[in-house]
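These notes are about the structure you will find just below.
Note that one protein chain is taken out, while the other chains of the complex remain in position.
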Amino acid sequence: MSRNPYLPYPARIEEAVVENESRDIKTFRLAFEDPGSAAEFRYLPGQFAELSLPGVGEAPFGIASSPTESDRLLFSVKRVGVFTAELHSLEPGAPIGVRGPLGRPFPWERMSGKNLLVIGGGFAFTTLRALIKQVLHPDQRAHFGSLLVIYGARTPGELMYGNELAEWQKRSDIEVHLTVDNAANGWSQHVGVVPAVLEELKPSPKNALAVVCGPPIMLKFTLLSLTKLGFPDDAVILSLEMRMKCGVGKCGRCNIGGKYVCKDGPVFTRQELASLPAEY
Amino acid sequence: MSDSQQIETRLRETAEKLLREKKVSLFLGYEKATLPFRTSPLFLSKPEEVERLAWNPFCTTNLSVYLPRLFKAPVDARAAKAAPPPPTVGVALKGCDIRSVVALLQERQVRRENLVLVGIACPGMVDRRKAEKALGDHQALGAGEDGRGNIRVVVDDGTEITLRREDVVADACLECRSPAPTINDIMIGTPVEGKKTETARLRTAEFESRPLEARWAGFQEVFSRCIRCNACRQACPMCYCQTCIFDQNRPRWIGAGTDLSDVAIYHLVRALHLAGRCTECGACERACPMGIDVRLLGRKMCAEVEDLYGYRPGEAIDATPVLSSFAMDDPQDFVTEP
Amino acid sequence: MTEKLISHTNLERLLERLRERGTVYAPGRDAEGEVALLQWPQKEPLTLEFTNFRQSPKAFFLPQTQTLLRFQDGKPVEASLPSGERYLFGVRPCDARALLLVDKVFLDGDQNDPYYARLREKTTVIGLACAQTMPSCFCTSVGGGPGDGTGADVLAVALDADLLLKAVTAKGEDLLSRAVDLLAEATPAALQEAEERIHAAQDQLAPAATADSDRRLREAYDSPLWETAGQKCLGCGTCSFLCPTCHCFDITDELRGGVGRRVRTWDCCAYPQFTLHGSGHNPRPTPKERWRQRMMHKFRYAVENFAVSFCVGCGRCIRNCPVSMDLRTALKELGA
Partner (left out) sequence: MPSEWEPRILAFLCNWCSYAGADLAGVSRIQYPPNIRIIQVPCSGRINPFFLLRGLQNGADGVLVSGCHPGDCHYISGNLAARRKFALVKELLKYAGIEPERVQFTWVSASEGGRFAAIVEKVVEQIQKLGPNKKLVKSYER
């Protein structure tokens, strides 16, 4: 029989990096205690894992790294509740459990050969980072068409992965547009909400797939813009957030219609979501 | 025509008038349920539907449990602004139910000006479990009331069995001291005089007479059957907290499982939180799917509050709740002295 | 399929024999005088005269409180799985059938739940056909029946003189093969009597409007009926705690001084906290959506996923609802 799905792999925090100006998002680099666990933990961008702190509990987080970064496993976590506050208080070296990988990744087979439009808002850029890293890997890049990224946040200080964003902007195999609601001194890039930038850039829906992650209000208007641009529902890919516990489709908490976000998602096409009740 | 039928007719007339004259936008009453010995709450807003209203010996639900919900403003400020104005509600209430409304009014959970309190004379309501037990191996197919207030049951072999009402009324009704809805806007039926019943006191005294360890054993025996479903709390009109401490999960204070320690704390804390507020309607024990004597502790608290501070919850709208007030000479013989 | 007869005396001997191999649970009267599945033997003799237990046997497989992991010096280790054999005698067909439904979730092949799997594996279920139904029963409308052996390993049918035992699974065959000396051949007359008894029970049942429930519920997602039901529902959770197929759970940690456990406890979609996000957003914010979820899960989503509704018609939710809500009424009205 397979491994007990409730038993986390023992790991430890290698590094914790503050990602934003308000200092409530940190990226944790984890390392498995046992090399065997690392071999078992095979994932693809879009999947998530339950991080586990004994006595505090577990919480699901999208995996922010790509398996092409073989030396690291990253999770970017915003401090919102009891679990994340505890996690944020931990120093490198602290033990932590990792349970996963869980859920369905981004549809890599469908994405192959396609032009990719990646749209992110605020804190919901973690698994998109994983996606971009995967696509940019030298072994992978040729499998995809163009890669256009639109990423927005309230202020420049709230954009995550600043160094990498700057690096990507220098490259020719990826086009990155950053936008903020409130520009600070020295900001020379877009100002305005993500859908506005999207409509300005007018990416073609031809042979393209859009991957969108963001807060509900951004999602709502971005989806409207994508429709306007002619992206059919099955060419729009979203990742849902839902309260979860077991992560393996049993506890019922993340149930939306006949689907379980933990098992059948978190990645869904817009078309799939349209057939589900809007209980998310 | 039995008393119940007369009351039912009056109740329908009353509700019809209130709704038709737009004195209320909603009338809370009872309607027939699919199974015998039960009724189901009815939220009536159309005067032409009053025929659905029922009054019979099975109107056990304390309808005041719905009132705080109807008047609760959304927590979110924007939603609160957009929310429709609170409804005007007519509600059918027995003696015990009206006491709950009084307690809710004392605690500012409902609005008097938005309520039309329809008091109904109550001779005690049937506990479905007692009735079902009284039938032994028979299954009830239908139940009603005879001219003398006893319960007539049609059972599966087609015969009719009559159950004496006092044998099958709920425990809370046997213990009831105030069957008359003293505070009301409209009264239906002739209020039954309150019996100075000592039943609850006797039950408490019996338990109290046991030695300490026997009481602990008794406590465990009763509550070890608890499955932590929360039905007692949800059926209680006084359990209206926005988030109950047992539901808080940031952090979670008390385990959600059936460890005796967690179960004990749940029931002890609930008894203490309801002390001086519980009006002894018995909704909790009737809701309990495990048939637990949920009010074991509550009965004791009611007796203590009355003995120590001369207070009975649900008596007067303008009374200060007993645990929000004090007297300089409150008894304090429990205080530890060197 | 082996069919044998056993006398009432020999039934006790059979239970006695099973007791040598594990723990036996059988119908007995609890402190309240209610018939429940209690550890056998009890002071009082075995009773076969009952409709159904107050609680479904769900807790034998998915306990209300179950330790998943244990923390030692702050490190999680797997909780030990129970090893003893258990024999449940007297499980009613609806409840036995429910086990197969819950299996679909917990033993889905992909990621089996090891705790549930072990308890299932270590338990033999001896069903007992119904002779007496209740007005809240509707098993025949949801694919079961008073003489349905599905989910049991052996099905017993109480006859005038004896009990008819039918092996349903290999486990059941094995159980009967080990008790040959206590069994007699099933006579045609006995088989006939069993048939008649089951028919008699079947005839007592009124049909419920379950046909085509998935389509009807799909179309009725926005029905005003949910509003009416939501007004009434107290959100007490009685229906799902007593339901033999409701299986949703919560996982919480309990820890003091480095020692503790990760524990799962029953949970329920009627509770507002069930889906409440950390952000304060709740996808099912009022009793209306929550009651709809329970109905949809049983009669639509389960059908979509497993081609079978997750209701076995035991009627516990109907009998025990403090405000007498009846899902049969809802099903009927949603069709109209």
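Going by the order they are written in, the chains are A, B and C; count residues from 1 in each one.
We take it that a residue touches a chain if its C-beta (ideal position, glycine included) is under 8 Å from a C-beta of that chain, and two chains touch if they have at least 3 such contacts.
Just so it is clear, the structure is predicted and the values come from calculations on it, not from any experiment.
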Could you run through the displayed chains and say which ones the absent chain touches? B, C
I'm checking contacts with the chain that's been left out. Which of B:90, B:123, B:255 or B:313 qualifies? B:255
Considering the whole complex, which of B:44, B:168, B:229 or B:297 touches the chain not shown? B:297
On subunit B, the omitted chain is touched by residues 204, 207-208, 212-219, 245, 253-255, 259, 261-262, 264-265, 268-269, 271-272, 275, 297, 300-301, 304-305, 308-309, 322-328, 330-332, 334-338
For subunit C, which residues reach the chain that was dropped from this view? 67, 254-257, 259-261
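In the analysis below, only the chains that are shown with their structure count from here on.
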Among the chains here, which has the CA centroid at the largest distance from subunit B's centroid? A
Averaged-CA centre spacing for the pair subunit B and subunit A, given as whole angstrom: 50
Where the centres are mean C-alpha positions, what is the separation of subunit B from subunit C, in Å? 31
Provide the list of subunit A residues touching at least two other chains, using ranges where the numbers run on. 81
Contacts with two or more other chains occur in subunit B at residues none
Residues of subunit C that touch subunit B when the two form their complex: 31-34, 49, 51, 54-55, 64-65, 132-136, 204, 228, 231-232, 234-238, 241-242, 250, 252, 254, 263, 265-268, 271-273, 318-320, 322-326, 328-329
List of subunit A residues in touch with subunit B within their complex: 81-82
Which of the residues in subunit A end up touching subunit C in this complex? 1-2, 4-8, 10, 52, 54-58, 80-81, 84, 95, 97, 216, 241-243, 245-246, 248-253, 255-258, 277, 279-280
